[in-house]
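Beneath this line is the structure, given in structure tokens, with notes to follow.
Presenting subunit A:
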Amino acid sequence: METIFHDAVHVLLALGLPPLLLGLIAKTKALFAGRVGPPVLQPYYDLIKLFQKGSVFSTTTTWVFRAGPVVGLVTAVIAVLMIPLAGATAPLSFTGDFVLLAYLLGLGRFFTASAALDTGSPFEGMGAAREVTFACLAEPAFFLGMLVLAKLSGSLQLADMLGSSLASHWTADGESLVLVLLSWFIILLAENSRIPFDDPNTHLELTMIHEVMVLDHGGPAFGMILYGAALKLFVFGALVVRLAFPRTGGSPWLDWPIFVGGMLVVAVAIGVVESIMARLRMTHVPVLLVAACLLSGFGIILLVR
Partner candidate 1 sequence: MPVASLGHSILVVFALQGPPVRALGGWLVLDPLGKIFLGFVSVLFFICSIYTARYLNLGHERPNRIFCVCFLLSLSMMTLVILSHHLGLMWVGMEATTLAMAPNIYFYHTPRSLEATWKYLLICSVGIAMALFGLFFLAYATLHTSLEPTLLLDDLVQHAPELSHPWLRAAFVLVLVGFGTKMGLAPMHTWLPDAHGEAPAPVSAMLSGALLPCAFLAILRVFHICNAAGEGAFSREIMVVLGLFSMAIGAIFMTGQRDLKRLLAYSSVEHMGILVFGIGIGGLAVFGALLHVLNNGLTKVALFLSAGNIQSAYGSRSTEDVSGAIRRLPITGTLFLAGFFAITGSPPFGPFLSEFTIVNAALGSDQFLAGALFLLLLAIVFIGMGSTIIPVVQGDPPEAAAQPGFRDGFLTSAPILVSLALVLLLGVYIPPPLESLLREAAALLEVKR
Partner candidate 2 sequence: MVPLLDPLLIVALTLNFVALGVSRIRGVINAVALQGVLLGILALFVHPAIGTRVILLVAVTVGLKGFVIPRYLVHALREANIQEEVKPGVGSFMGSLLLGAVGTGLAMVFSDTLPLAEQHKHLLLVPASLATVWTGFLMLTTRKRAIMQVLGYLLLENGIFMFGLLLLEATPFLVEVGILLDLFTGVFVMAIIIHHISREFASTSTEHLTELKG
Partner candidate 3 sequence: MPVFLISLLGNIYGLGYWKQTEHPQNGRKLRLFYGTMTAGMALLVIAQNSILFLFGWEIMALSAFFLVTTEDNEKEVRETGWIYLVATHVATLCLFALFAVLHAANGSFTLGPLNPETLRPGAATAIFVLALVGFGIKAGIMPLHIWLPSAHAMAPSHVSAMMSGVLIKMGIYGLVRITSFLPHPPREWGILLLGLGVASGVLGVAFAIGQHDLKRLLAYHSIENIGIIVMGLGLALIGRSLDRADWIILGLGGALLHVWNHALFKALLFLSAGSVIHAAHTREIDRLGGLAKVMPRTSLCFLVGAVAICGLPPLNGFVSEFLIYLGLFGTLVNGEGTSFAGASFAVPALALIGALALACFVKVYGAVFLGTARSEHARHAHESPPSMLGPMGVLVACCFLIGLAPLLIAPILQEGMSAWAPNLKDAGPRLAMLAPLEWITSMGLLLNLAVLLGGVVLWMRLGRGVVEEGVTWGCGYVAPTPRMQYTSSSFAQMLVGMFGWVLRPRTHHPKDLPLFPPETYFHSEVPDVVLDVVVLPTFRFGAWLFSWCRVFQHGNIQTYLLYIFLALIALLLWR
């Protein structure tokens, strides 16, 4: 009963919340810029609109081009279902599930990038190149953070690694957790192609990463991509939140709101970062990512010294 309830809430939140985050980020940026900005629910409207539209496909493309969005979305959905949201174990949870998590996102990346190359356009090729290149640096950072959590929790299951037991460690090994938190936040920005790595709504294709990959998609396909991106953001956001506030009060009525609140805070934080920082030069991006790796690495070294 309990678990069923949890899973139900989990699915609902996981599938419903993400676009809201996008909207919230946009809103925050607008407020900083002194504008009113689009309504918070704007992303939902966009998605609906996109699904209604027809679409244009390039003559150079093959089925791979169409498969890209689908796989991207599906992997994101499954990934979302693997994150323990509010203390309770996720619907899909087993030993070493985080490895699968990482590789699922990898699968999504593979197909999205392939789809981009399928168009044969120089810009999208460029975007794909950058995407995979930066991912190469993000993955190690992610796993280093996982090392820290595994060492602390003594388990290889996200439910325990990010479970409420983590709260006790904040007192003991706080500093390494802070480091991991920082590095994961950086990864979050990078993986979801936010400023300072990428500017989702710039208009100069040469400076884009993720957006430029999906230039040619339109209509439902693009909708899928957008939704997938939102889910991905949700996944990383959830990771960060669980890492930041692992404490759970036991009663679901308390936990879920806390979690949702956390997610909203993260979204706002992203918005703040985006508004106060400028895009990095493409050549400086790897440096920042390496910094993320180093942070997590420090964390693990602090832990085992």
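As a selection rule, all candidates are chains of the complex that A comes from, given by their letters.
Rule of thumb we're sticking to: a contact is a pair of C-beta atoms (placed from the backbone, for glycine too) under 8 Å apart; a residue touches a chain by one contact, two chains touch by 3 or more; residues count from 1.
No experiment lies behind these values; they were computed from the predicted model shown.
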In this complex, the candidate that touches subunit A among 1, 2 or 3 is number 3
In the complex, the residues of subunit A that touch candidate 3 are 51-62, 64, 66-67, 69-71, 73-75, 77-78, 92, 94-97, 99-100, 102-104, 106-107, 109-110, 113-114, 116-126, 128-130, 132-133, 135-144, 146-147, 150-151, 154-156, 205, 215-216, 219-221, 224, 286, 293, 297, 300, 304
